[in-house]
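Working notes, structure below.
What you see is the complex with one protein chain gone and the rest in place.
Just so it is clear, A, B and C label the chains in written order, and each chain counts residues from 1 on its own.
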């Protein structure tokens, strides 16, 4: 490899997660490749955040069902990440010497790719995950990290007290230095929750990754091991208060909600912001056709769709067909799915390429949506069973 | 993923090999990424053969130390393989369900990526390996495969009888149908050796891959399992006689020889053929500078080199420096290596970025080059020890 | 199709297009919402496996250049072949100024055409919207041993009036072309072979024909090559049985667009992919209270009002109470509250202010120039 010029900051994106709690949605694809918001995938958000923040060198760590994700990322061109130096690099697990090692924890995944990071001799490394929907300027966070002379800076969100016990909570001093990190505390002392976005000074991170590898009891995880160890060792770990929309789309319900949120400007995420574009790989499809007799309200509809029925508060991905007399409400229709005449879809996610047959009803109006049960995922199983 | 248009032929390139017998040369990189011929890597040959044969869809199966190989291949643009549909796709091992599986044998590697092949609905699949230096038009082989109505066609080389026992030997009938395959036979019945290039009718290959996976005693290898089984089952397996230069560069000596062969037009491989270009990723370096007092004979020298000494029958990779009074004979100088004043390098391979210090002698003239011992590989070990 | 090179003459703008081609070439005129005419032509080549394409343009080609960029979006950024934009003034001084006609355009770019190692040329105009599969016609051309093949249709503009300037091929019963004429007035002819401006021939023949004709001072490929040599050369016509719409006046432009609202036509036109420049638009947002019917809508629009029988390009806003019907609305047009737009072609970046009314008629479409505020 040619010597690569130095980059001040590079980003490492953890995209290996299986996303168990997304169930059927991640049966054949990795979580970051899950479709979102009409024409995006979850990974479009961290990738677009990077390029909009001026970070043009990104390692994407993959492990679980990566084919679709790899093909989607490709050369990185859709995110303007096809560069002579840097750009986006897929980092799968590999065989070294005569042994192959899967990525164990998040920290181990980075540890195994330290040679990649070293190529660019960065000063700072941003660690991101591919599970969250938000817009953030990482450059501002790096400036903050520099100001604080921090070794590690963790983006935090102020959450309602009743939700705090579901998060990793940071207990901070007045200057926002973190003196304690508690993973899902029963009695939270603070409401500052980790967003899973870290800025590390590379020298420091390297030191801790190497130490952590030698610790046989470690889970090799950032949240469980690296960060607590750094705090205990009195390293300068700071919280960076983030304001704005942020959503972990780790469950079917959260994914559904995050989709619905983009329909509602008050919810705080505007995907149509020319100063902070969310990039994605565009399908080659004709414009959408809205037929006579169609009725559409508060919905996002994209290229290749044909709508002749009723669509309310829903999101239609590329190539979706909604026939005459069909009714789609509060639902997400994944690419190339079809709702036939007189079929009804409510509070549902219809998976790619599937057809809801004529007259069939999918999903129902939940009394209160409290958990995943509220949302029906219409997948091949349903088709085969029914 | 968008539906992809059908491709008649796709190629699968087995690039996961560690190349044990190349020793220090493959300590940190996969064999197909080993430098060759002044500005190429071994993998440039099968990739260039593909694009020159009109095959624009290639899966590259990697496993061992893939970072450098992946970075080298990148978007595939240097081989004109950066395409909207098809192009080159890196296929690393991955986790599926909750289990990760490394590629076991060559056949298993293809088996684990059958979903990738299926995306293109090909009629024919060409299986290639990343260990050989040759130029071949695979399209002619596919035409032959069609003519013979074959299920599998294997490219074969007519080798001298005394060498035959080192190869997989095909025993054929008059019409070149293979009735027997012998791996390294002690008493070869024929001199037709497999080149490790196969054309399969995809439907057939799928069938045999699935069968082979169920066979617990199988090594899941094309040569050991798939091909013999097909022959035994009376499938139409044909030999395709290849004429021309072909070299397995699996050992240090073979790699050295193959490099020396390109200096000699009579040896039958011409890398400077505008009708069959060998493409590679070009480094960004200035033209070579030949100083006063330099003496050069029968050598390939490339960009970024500075030569002030004596260079005979050698190959200099990008950025090599040969100082005044230095002597380089019958040797390969890998990228950015340096031979200081009065140093002597003979019958050697100097590894990347290394310096042969002033006045030092590396390698010696072997009486007869019969095995790897004849060629010295100058690596970091030597530097540290010496 | 390795041995075939496509040439698109991308500059035949005609006065009857009014302001539509004031800021662009005909080839880069928006059509069917998010496309430009050239997208269909390029996609036709690419889908047929032809990846070696020259686009010859004359002037006013800024929007064309801006649209095509590297050719990457049409899979035409290649190490061999790929897309080339050929402009006048790009070569040494003995040629100056704009092209004098199609022959001059070809002649001044012969140096580039000669470089390709293609055996055949498909020469295309840019005033007919089509995403043709060239595989079959190429085969037929080779089989027929014709020197030159011209493609024609018997169904142009859905049988409606064809404006003057379109060529008609006269063929005898074995398909041989014995004459060509250009209709000199708007006509409604049945049973004639409307020339599609697509010609197939060996590259070597094109080179000879162009050099010969230019050396005796001729300028037009139609009249000075096809018509003049109809008796001498073996020229064949091949009928393509699809519906074609040509764009040489505003009426034709309207018709070619509106036709995309027809399901059958749309299905055929998009059977093979049509590539265009990627713009990273968001999906279109349909707000409470909108009403949309029989319309083709591109991404990036926001619709709160009414849209009927219309075609919207990317980034169009239709505010509450606004009413758009039987219109073509190009990129980034803002139609403010309560505005009323009927039988209108609104060019890019137009603003129609609150409550304004712009109304044409089925027989006369009103045209709003680029970046106008109404």
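Points worth noting:
Rule of thumb we're sticking to: a contact is a pair of C-beta atoms (placed from the backbone, for glycine too) under 8 Å apart; a residue touches a chain by one contact, two chains touch by 3 or more.
In this text the structure is predicted, and so the values were computed from the model without any measurement.
By the touch rule given at the top, the unshown chain touches A, B, C in the complete complex. When you scan B:97, B:241 or B:291 for touch with the missing chain, the hit is B:291.
When you scan B:95, B:125 or B:271 for touch with the missing chain, the hit is B:271. From the set C:22, C:114, C:160 or C:268, the residue in touch with the chain omitted from the display is C:22, counting the whole complex. Hidden from this view is one chain, which touches chain B at 37-39, 77-78, 263, 271-272, 277-280, 282, 284-303, 311, 315-316. Listed for chain A, the residues touching the missing chain in the whole complex are 54, 80, 82-85, 279. Residues touching the missing chain, restricted to chain C, are 22-23, 58-62, 65, 69-72, 77, 79, 85, 87-93, 97-98, 280 (touch as defined at the top).
By our rule, only the chains that are shown with their structure count from here on.
Put simply, the chain nearest the middle, going by average C-alpha positions, is A. Centre to centre, using the average C-alpha position, chain B and chain C are separated by 47 Å.
Of all residues in chain A, those that touch two or more other chains are 77, 284. Within chain C, residues 275 each touch two or more of the remaining chains.
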